[in-house]
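Every protein chain except one is present and positioned as in the full complex.
== chain A ==
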């Protein structure tokens, strides 16, 4: 199987006044086409840097990032992004916000086709009837739904999400998890989800990568097999609980609070 995203030996450091601050150290991640990969780790371990590298917004000091068999050296329109802050353009309607990528990425769609596509996506995430509203009239959860539509409206190969549900309340978050599953059924894409919510990672991802504390390196890879179930109850099955348990333990190791198996 070919890997759509291939991160090979990436090392990166930020320049600060107190000398270089290493954030990523020989990081290796590969995500097969169509898979959904969650990246978890202690806060400040360089997860957001990872999204910028995959999006081509930054180049690593060492190592390579490959997308679709091509080395990433600059931003590419085959990537869609969603952030914790849904950054809606307040002066545009929801529909116009979703249309934004289609105004920038070269395409052969007519105005009508673009609008139909955007409306279709908005309906899919449950925002039918809100197309002509301004972002300020929407709740946080609704804005994040619209931001997801914007991230995939141009049919990117890769969807990168940086803690997209982090600022939402618990129930809204669960709603959006289910929306994500619905979107994946209708719009196949390869996803990278940066999160600090272990339940979220287990519910949404095919594989969960645990990063070590800063500078981050791949500490643990967990394959999530829950039999393709997408109902919320699946989080409370023994299989899921067992995975959560293992991930929790790995996080503690990453935080330096627990010793590795042998020592324990």
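What we mean here is this: contacts are C-beta pairs under 8 Å (C-beta built on N, C-alpha and C of every residue); 3 or more make two chains touch, one makes a residue touch a chain; residues count from 1.
One rule holds in what follows: contacts and distances are computed from a predicted model.
This figure omits one chain of the complex; the name its UniProt record holds, of "Sugar ABC transporter", "Succinate dehydrogenase cytochrome b subunit", "NitT/TauT family transport system permease protein" or "Sulfite reductase", is "NitT/TauT family transport system permease protein". Summary of contacts with the chain left out: across A:63, A:101 or A:141, the touching residue is A:101.
From the options A:83, A:177 or A:203, the residue with contact to the unseen chain in the full assembly is A:83. Only one residue from A:39, A:55, A:161 or A:216 touches the chain missing from this view: A:55. The omitted chain makes contact with just one of the residues A:119, A:134 or A:155: A:134.
Listed for chain A, the residues touching the missing chain in the whole complex are 52, 55-57, 74-77, 79-81, 83, 85, 87, 89-92, 100-101, 103-105, 134, 136-137, 150, 154.
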